[in-house]
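Of the protein chains in this complex, all but one are displayed in their positions.
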């Protein structure tokens, strides 16, 4: 099963790191194939940043996302530039505090930045919350793989904070589970 | 009639200027065709400098000298590098005070540098003496053309000196004329 | 008034929040505006870098050139038509890394240009590599263990290379900077104004000035007035974490490209 | 002794009669010989120009590179193997025209090189075009009406750019020059020795020093000892036709490529 | 007059008033002549710190509306590659003279070559096209340099005169006309955007200082000149236009001479080897031979190759190891004999005759 | 792992201990990774003042016997052209990585392209040859970079890894072997002159400091290394050897993959477009298609084109307006379809399928 | 004249809050649609520029506008011009 996941938000939210972690989870810990790409450069600064991951069971040849089926959108501009055109059968997680519009596809609202600030005191981990929610809601990678990938990717000393964020993400996505 | 004339000597003797003057005489004042080329660069410095002129009645296509029929050689090194291989039917004028060897072809000895010094007090015009001798001995261009070309080519104020040198060259080439 | 000089259809610009480049643009436009310059006779030239994007936001003829070459292009513009006012925006990388040779030669020739260097100690545009002005010990993506090379003192270099006007300020000193640009413009020959400024994204982030305000505070606190120091220091060396601000030279060596009336 | 250092099979060299480059080669070889250097651990590097041909006559490993780039190549050699002694021969054009950027950066980094610049005020190799050191008013094939641009003071530039050792002598001052090369070599970091010298062919010919001896006389007479001037001048400016000789700086800023034992 | 001086005179006749350069053998006389002449005509001669700066300066000057030129040779040409790309992208009219010498690297500074013929077309990064001319006589040095300015202005691109050391240093008599034809760029119409093409794919030109407030950039840009470098469609349409404005007219602007269309053995030649070919074909009347002499090499006018119905082989004598012969090979299915020669000497007529004879006797040279 | 990081890791695995570079998008991560890793291995990372200096520094370093590399992209690559020629002429082994972005000029700094494929072969002045590789996966970034060092040492020439932004910034899992094969230059035999070729046309190598007193120059030189730049025969034999040492073995060193020799429609591809071709040919099994995937593009192994007996047309999908397609055209007489695409996006599989279908239905795309 | 922050330009860097001698700029507390915390103005009438610009015919102080990297600060004409009565706290 091929998944094409698109992340977007503004610079500083860790959009690219999110994609890297997801790709790593799939490729290194779930033993599937993953290719991660991103939009670079100054035009992407200030404005919306974007990053994508393809996850597949067979080797990935054509490496570019054709039609994402999963979205993680963390800013209004990101939504406008990279989320608006989502196809109706896609699933989109949005940071509900930062994105004002809503897509036509399946939409899961996660108040990640707000929760990061209020519950964990650090809005910097909002992206990890979103990742947790993404995995909980879609199972695109296994929860264990995600956890391992997070541990392998975040700065020393912040592991606990990030795992908390991940678990918070799990919880926010499946509120009553 | 195609003439291929080769000049050689050491830097500072005015070897290139000689060729330029001869070409100019032919092209501008005798209304024939002339192409002048030369050897350049630091390797030519210190060592032997060389310059050539082709003079012809029809346009000159292939512009490089194939087999010079006229030589003007003003240093021993010039002789060794550019004169030694002259074909037997060629004519060579040499500065007899500076060139020690003699070629196998027709050789006309002109003590140009010595005469320039003793008669004119300036060895710098030895090349013009050689040019005068060349023209007197071979008629490769007309004497009038040579005179005009010299006047058009030498620094202001030195015209008279150079014409004297030219005439001295005429005289040296045809001692009893 | 200054707003006339801006291409409003391109704003907001691509600079990160709190980037010093925008501030420096303001001061330069304020200066040319104070001088009553005509937009149609003014040309802005730049190389490549965040700083070098500035001319693109200004409503005049402008030349956004290749990395490091702004001064060589500007030399062509000015020498071909000395009646144009030619100003150059450049960065520390653009001016003093790849462009160092054009810099010293433009100083030497004393071409009648006004050059404003946005010195943020880093290559901002490419994401934060060390530059020839990165202070010893500071981290960047190419100096992960701290910069080990001595940085240039750009103002001193400009003086030694021959420029007629040289000054240094920071993006905090907006009024002094504006005045220096005016003074530089009014000095025939090459005028060089170095402006130390904040890059919160590429430099600040790795060196504890992630917030623009913290960076501005650092600049304000490290800057020492040259005049005052010269008077009081008795030849001591400035502590290495400080730098001098003020006018370094104003003189009248032979210059090139000065318009006839000037 | 010095003769061992020469590639006798390439002599006489291509330099014109009386060219100062040959003299400067002698002094440098004398200096390394005095220091007891091993030919097999010594590398000479140069760019392109008459001056830059010098390494080709020396019996060591040598790198005759591209025009202006000698210092960048030398940086590679030295940083890859600091135990090699690396000396650079360069010309005023090679070093300060096309190579100016590598020059100031090598000074700034303070790479442990010894650089000898044969400053003959001209591009000799290409037949006498003006260089960044041609004095105002002097003629060359590209300044037929007299040079109009201010020349560089290479020694001052090296000081401002950060070199640890800077001196200037002339091809007349053979013993002082030899000592300066020794001192430069012994100073860790970048050592720069500018040598003003005669090019009778390309410069002298157009500027009344056609004879090597006249040129040498000019050099001797225009040179003013820096120490003496500093003591006696009371801050006046040196007359423009004179220049200072002597040691400009000797210091110990952080350097790169210094071998471990040094 | 020397070829290099004729180039300078051609530029002056065309109204060139700005020269920025850096000395290099064997092109230096172009600069030296401009240094002597421009100050007397209120033009600007400036010797820059290197070739990168020289190229930059002429682009800057060109935007003030003057005709600007530089001259160099191999090593300097290599250094100009980045800014040549900038001239292409910014559509700046300018003229470069490359008096070719033996490469690679420092190589043979004083010897002739035509080794930069592929470099001039492909030496800068990315996709682009340029116009390149090559003189084979001192007269053509004058004429083609003057023409280069017109082409540069008309097509708003860098135009190259690819001379070689033989032509550059050769002295021949030339005829200088009283005046030369001058075609300046078409003006930027009122209300048009500065990078919006007209029907010929070329935008009108307005100089700096004329009130049009043009933002010039080397980034991919829109018709206003604003950067738009992450938009694939924008890049594609811009770069295709830059190429097409030159390539689509390659047959109509071709500058060439064809001798003996009936020939079986056809020389394709340019620059100084043309003279040897002429000697072989015209003077020696070597049977069955003819030639295509290209004065404009790029864009390459491949249709001219089909003007020889009886051709059995094309012979391409060049002072390199085979460059334009590659281009010929792309377009024909008869044998293409690359008669490359390096080292600094011209092909002797006999060498070319020998190739023809070998071909005629069925051999493969 | 990211493609750029894989390049750096490949270099480290191959024993590269010297990196000199200048940052430029999209290659910068190569330098950044080397900056982090080399100091820990007693190697030298140095950020130079520009790309000219970077290229110079690696040549200088290479002569001390270390493995040296730089990395850049279009504008920086253009600046390196002169010193690349020097590396060729001085027979200095070194490795350059070019992560290609959209040109000409500043163009599209963040978008992928393959627009420097002709430049790498012809971008420096004069005649020469080089070796150029192109990776299509992150794994190949690692492997081909390591291989590049071996080729550089074996052939004593600059070797280029022509990556592109897609591969450079893509993250894929890779397998890093415990060790990679390392082939160092053959030593300069006692009594041999430093530039005297052996049977393979390549001289032995001795590093500076080992007592061989080698005079290295970019001038035309004799076997001792002494300048001899006005001697035509010397130049010809030297430059021909420099070209021949690479070109004569082009078929034996070719690095490629051929799929479906029976194909009628054959893609010739390299770099990231290979992946689209694989998708079309292998996964979608588009009938009648096959491909030649070149990992080594220069020297061009034209004999491989004849391995497809049934070919009706070659299709060359490249991220440029047609570069390697030109080379294919030189060697075949069937139609060559240049499927160039610029702007930064890869060909979608459908686009290539459409070309095949149009060809099959007799149309001309 | 009325002091105004152009919300479409402001990126919330808070430099204005550092430099105004009157402390007119206060850090924003809620993000706008673009996610930016635009400062809010505390009694902007106190700004001498707002009060006196038209009288003096030139800009006074103006430090905030000069330092604002995003060209977001300006003074809009209010017509008809009426001087405000404000409490100035030194």
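Order of writing sets the labels: A, B, C, D, E, F and G. Residues in every chain begin at 1.
Quick note on the criterion: a residue touches a chain if its C-beta (ideal position, glycine included) is under 8 Å from a C-beta of that chain, and two chains touch if they have at least 3 such contacts.
Model, not experiment: these values are computed from the prediction.
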Among the chains included here, which ones are touched by the excluded chain in the whole complex?
B, D
Which listed residue (D:39, D:136 or D:174) would be found touching the missing chain in the intact complex?
D:174
Pick out which of D:15, D:44 or D:248 touches the chain that's been left out of the picture.
D:15
For review purposes, identify every residue of subunit D that touches the missing chain, sorted by number.
1-3, 6, 11-13, 15-23, 25-27, 30, 171-172, 174-175, 178, 211-213, 216-217
Please identify, in ascending order, the residues of subunit B that touch the omitted chain?
10, 46, 75-77, 98, 100
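Keep in mind that, in the parts below, only the chains that are shown with their structure count from here on.
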Taking each chain's centre as the mean of its C-alpha atoms, which one ends up farthest from the centre of subunit F?
G
Rounded to the nearest whole Å, what is the centre-to-centre distance of subunit B and subunit D, using the mean of the C-alpha atoms as each centre?
40
Could you tell me which residues belong to subunit C and also touch two or more other chains?
12-13, 15-17, 53, 66, 98, 100-101, 105, 125, 132
Multi-chain contact sites of subunit G, meaning residues that touch two or more partners:
11
